[in-house]
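Since the structure comes first, as structure tokens, the remarks are kept for the end.
One protein chain is absent from this view; the other protein chains keep their places.
Letters A and B mark the chains in the order given here, with residues in each chain numbered from 1 onward.
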Amino acid sequence: MTVGTKERVAAGIGENAPRPDGVAKLSGNFAYGSDLWIDGMLWGATLRSPYAHARLVELDITPAVVMSGVRAVLTQDDVPGRPTFGQVEPDQPVLCDGVARYWGEPVAIVAADDQETARAAVEAIIVEWEPLPPVTDPDQARAAGETYRDMVIRRGDADAAGSVVIEGEYETAIQDQAPLGPEAGLAIPDGSGGVDLHVTSQWIHIDHAQIIASLGMEPDDVRCHPVGIGGAFGAREDISLHIHVAMLALRTGRPVRIVYDRTESFAGHVKRHPARMRYRHEADDEGRLVKVTVDMVLDGGAYAHTSHAVLANASFFTVGPYKCDNVFVDAAVSRTNNPPAGAMRGFGAVQVCFAYESQMDRLAEVLGLHPLEVRRRNALGPGDPLATSGQIVEGSLPTLRVIDELESIPMPDAAIPDDPRRLPGGTGLTTPKDAVVRGVGFALGLKNLAFSEAFDDFSEVLLILTPAGLEIHTAAIEVGQGLVTICEQIARTVLGIEAVAWLSADTSQIGSAGSTSASRQTQMTGGAVYEAAVGLRDKILQQFGGDELTNDGVYDRGELVATLDAVTADGPIEQWVRYRHPPTEEPDEFGQGNPHAGFVVAAHRAVVDVDPELGLVRVVQIDTAQDVGKALNPQAIVGQLEGGIAQGVGFAIMEELIVEDGVILNPTFTDYLIPTLLDMPDVGSRLIEEPAHWGPFGAKGIGESPTISSTPAVVAAIRAATGRPLNRVPVRPQDIAGV
Amino acid sequence: MIVTFTINGEERSATVAGWESLLTVLRDNLGLAGSKNACEQGECGSCSVIVDGANLCSCLVMVGDCEGTTITTVEGIAHGSVLHPIQQAILDEGGVQCGFCTPGFVITAAHLFAANPNPDEEAMREAFSGNICRCTGYGALLRAFDRLAGDGT
Partner (left out) sequence: MDFLAAGDLSTALDARAEHPEAELLAGGTDLMVEVNLSYHRPAGVIAVRSCEELLEWEGRRIGAAVTWARLEDGPHRALAQLARTIGSPQIRAAGTLGGNVATASPAGDGLPWIAAIDAEIEVASQRRGTRIIAWDEFFVGVKETTLAPDEIITAILLPEHMPVSQEFAKVGVRNVMVIAMVNCVVARGEDGFRVALGSVAPVPIRAYRAEEMINAETSISDAALTEFARIVSDEVRPISDHRSTEAYRRHASGVLARRLVERCLAA
């Protein structure tokens, strides 16, 4: 064979490689959890508590059991193993244990020949409740000692004082992830006592551990398989119907499918924690932070889920990407009868960002500084101690650069638009042009990368090189963010091989990849792919005496010495890796230490048009400068930034689950409003590449950043337009109109 | 009752209860799961299908009312294995993330561009205002549609 021109492999890192699942998704052929189907399957349905807090006085399943077509009706007594589940603290009953502690808590489950019969059977169950007074105030719960975790941060001098004091109280409401795909799954008995589960999930291994405990089964008896996910955003990090569908399949010996409808979905997954935050910032005359004192309570709802870690994040990021030597935080996450809270994109960093950025704006205003100037003066950078834990920032943290780059993005046309679709109120035609006031606001946000506080965080990947190309085997979950794409890109670039295929593995085939959350998969599973690819490449080069691997094969000083066919002539070549990020520590009792593996920073500028009299808002433009480490796929990053901003805009001005006495009043898409194309602003993005100190090619996870500071930027812009204090998100029309 | 209609050029029949939604029948009786069940109340557009020339939320169409209709679902848009230009543009611009809304956007785009090959941006924003996307923030989708409008496809 002649020496070919070695060209850089196509669709490697830095390119906008297309999604491998794109064609199937565009053609309607991609299988989501709710699309799964197997002949002979039964349909499951769930009886839920109509109360947030009530004693189960009577539960008589007989009328359901005797119905024709009903194959199983199960209650808590039927849970074969541990009666509770939970990924940190197993405190939630698989099925109601005699007291319902939140609205929609599952009480009984049914499997029947068809969906109609299953639903009718749920209706037929006789259930009598004795309503109990629900605990709905997280402050009261905290005062009564009902907390999942309390955090204390004591750093610096309690007597330190600044010449400028800013005090504020802030509140964030409940945001729902509202993924479009509902919770769904199919359980298939394997014929030898075990079960295969295909359930929507962000982390099948953590599901698996909880499922086998409650089923009372050995690890090998249960296999959790990845399945197509219609969005996640944290909603799929905890168990929903997994154990139920498995119990029904094992009891009936037949495949069982459960698909939640939209109202069940709202009841059936954890929410973003609502928060109340009392802040006191003290600064010197130049606007440099001297001391920050915070007291906050998050509402964890009825069960623990990931509340421990959310509270830690809220506490450690309570000051934001700013330096401050004296920080005092008292924080708690309460147990109430409100909807259980858990993971949602931003994970504790969102709530405090709204508070600390509101404080920074007020500080700027008091000192007559530009909002970005006060942030510049306090910007946290590499080598600085994090204000809360004192951890020295390692690697990159381009706080000053995100500010500079943000300012370089052109502002929108200053003229108020003519088209009503561009005005507050939109097609509702509420607002004449001359009633519109424009405002501009800014915010920065800080987030940790991957899991913190000494968690053994890793991702396993197995690469197999065959004559047909490279296979990536992993249990990492693609939720839409594009992990499948960038892992393939990483492998192509390292190995020089174009034919790369992502092959999802179940829990029996490979170890955990960790959760698709915490902005971690690009660095963790991407890092595992990178490390495995390097290992595989070096092994091949060594074996065949080359110095470069390409699509053609192994080269040595420019000469092709072995084709890919020759390389794999003796069979596939494998490389397995368990990748870990740098170790993190448990903080001490005062929150001091090195709890984080790394940080990512972003900045947002929002331009809004407001109708102050009616309190309506049209977000005109949002610009963002994002610390990305290295842009592995710029198009995918921009997709994350724009999508995250949409959720941030939603949280700023419309997205709220309204809960009264623990009951969700708006569990539908008619009343839980998500921004449409007519609500979404134009977005300008700048990607800042300063390599991270770990992870593939220096890339950082950026999945959460865009939701964190976009919300406070929008609120700051509304404040700038109206002069209203706006200490709560979402901002409601009555808050702006002042009625 | 038995309902007969033409779906993606093929005559199909299904035994149904008249009150069932077209979406349910497509997904559960006819094996056409491309139309998605996200909200089932006409608030997200994920189940959009074209019925006798109208773009409808199939979750709100009673199947009993579909006798003799001609229906196009997302499965009927591509030409065999070759993506329709609308699908290709969405793919190229990065408009697919989780993909659950994607079939609805493909159908709405097919309906829009058939009626109006060169919509301006505001018209496009309004035409797609019934299709919720939770992942992309719409930017990539809008860029894809801009490109199509520019092409006059």
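Just so we're on the same page, a contact is a pair of C-beta atoms (placed from the backbone, for glycine too) under 8 Å apart; a residue touches a chain by one contact, two chains touch by 3 or more.
A quick note: this is a predicted structure, and the numbers were derived from the prediction, not measured.
Only one residue from A:G425, A:G445, A:G514 or A:P595 touches the chain missing from this view: A:G425. One chain of the complex is left out; on chain A, the residues touching it are 119, 123, 261-263, 421, 424-430, 432, 435, 613-616, 618, 653-654, 658, 660, 665-666, 668, 670-671, 673, 675-676, 678-679, 732-734, 737, 739. Looking at chain B, the residues touching the absent chain are 1, 17-21, 40-43, 45, 48, 54-57, 59-62, 64-65, 67, 108, 126-127, 129-131.
FYI, only the chains that are shown with their structure count from here on.
Rounded to a whole number, the gap between the C-alpha centres of chain A and chain B is 28 angstrom. Interface residues of chain A, counted against chain B in their complex, comprise 16, 18-19, 21-23, 25-32, 34-35, 37, 115, 178-182, 228-233, 259, 261-262, 419, 421-422, 427, 479-482, 635-636, 638-639, 641-647, 668-670, 674, 676-678, 680, 683. Those residues of chain B whose C-beta lies close enough to touch chain A in the complex are 27-28, 31-41, 43-44, 46, 73-75, 77-78, 83, 87, 90-94, 96-103, 106, 122, 124-126, 128-142.
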